[in-house]
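Of the protein chains in this complex, one is absent; all others appear in place.
Then we have chain A:
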C-alpha cells in the first residue's frame, strides 16, 4: 500500500500534484505583479529594470494632484456598491424565495448582457440617452419636450457602473439568501419575532456570506472601472485607472504608471483585508 505522503523521491505526492498549477500561477500571476512592483522603483521614464531603485515616482505622486483621481475612484466605487446592495437585495430575495420557476428566466435575462462587450453596451446607453437619441428624440417628437441630456455627467457614470456590475452583486447575494434555512425563519417568527426582527436577527446575518462576497467583488471591480467614465462620463471625472492608462500610453512613463498601480493595489488590498478581518467569512459560514 502506497503511503499518502511518500517522501522517497524528494517531493511529496501533494507537492508533485500541485507543481504544474504552482508554476502556472508563478508565471501567469505573480511574475507580472512583481514586474509592476519592480518598475515602480525605477527612475521616471525608464524602460528597463536594470537601473538603481528609487522612490522618485512615489514622491512625484504625493506631490501631484493624483489624490483627486484616487478620490473619484473610491467615491464612485463606494457609491456603486451601496446602490447595488440596495437594489440587489430585494431582487435576490425574490429570486431565492418568491419567483419560483420564473427565477431561472430572470437569471438568464440578467446574464445575457454579459455576453456582449461592456463597451458595446455602454455605447448602447449613449444612443439611448444622447440628444435626439432614443429617449430624448422620442420625447421631443411625441410630446414636444426637450429636457437636457444626462450624458457626460457624474450621475450617468454612476448609472453605467451600477448597470455593468449588477450581476456581480446579484448572484452572490441570491446564493446568500437561498442559504438561509427556511425553518430558522419560521422558528424566529414562532418565537415572537416580527417580520423586521426576522430580517435583522436571522435573515441578514445568515445571508451575510453571500452579501459580503458581492460587496467585495463589486467594490474591487468598480475601483478598476474605466470605460464608464470615458464613454458615458465624457471625462467629467477622471478615475485613477485613467491616470494609470495615460502614464503607460501617451506619457510613456511606465514607472509612474506602475507606482500608481501599486498604490491602488495597496489601498484596495488594505480595505479588503480590513473587511475580511471584520467579517470572518469562515465563521459566518459556520466552518469554525
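Everything below uses one rule, namely that a contact is a pair of C-beta atoms (placed from the backbone, for glycine too) under 8 Å apart; a residue touches a chain by one contact, two chains touch by 3 or more; residues count from 1.
Definition applied: contacts and distances are computed from a predicted model.
Here one chain is missing from view; checked against "Succinyl-CoA--3-ketoacid-CoA transferase", "ABC transporter ATP-binding protein", "Transglutaminase-like domain-containing protein" or "NADH-quinone oxidoreductase subunit H", UniProt names that protein "ABC transporter ATP-binding protein". Summary of contacts with the chain left out: across A:10, A:144 or A:192, the touching residue is A:192.
When you scan A:124, A:147 or A:205 for touch with the missing chain, the hit is A:205. Along chain A, the points of touch with the absent chain fall at residues 181, 183-184, 186-194, 197, 201-202, 205-206, 284, 286.
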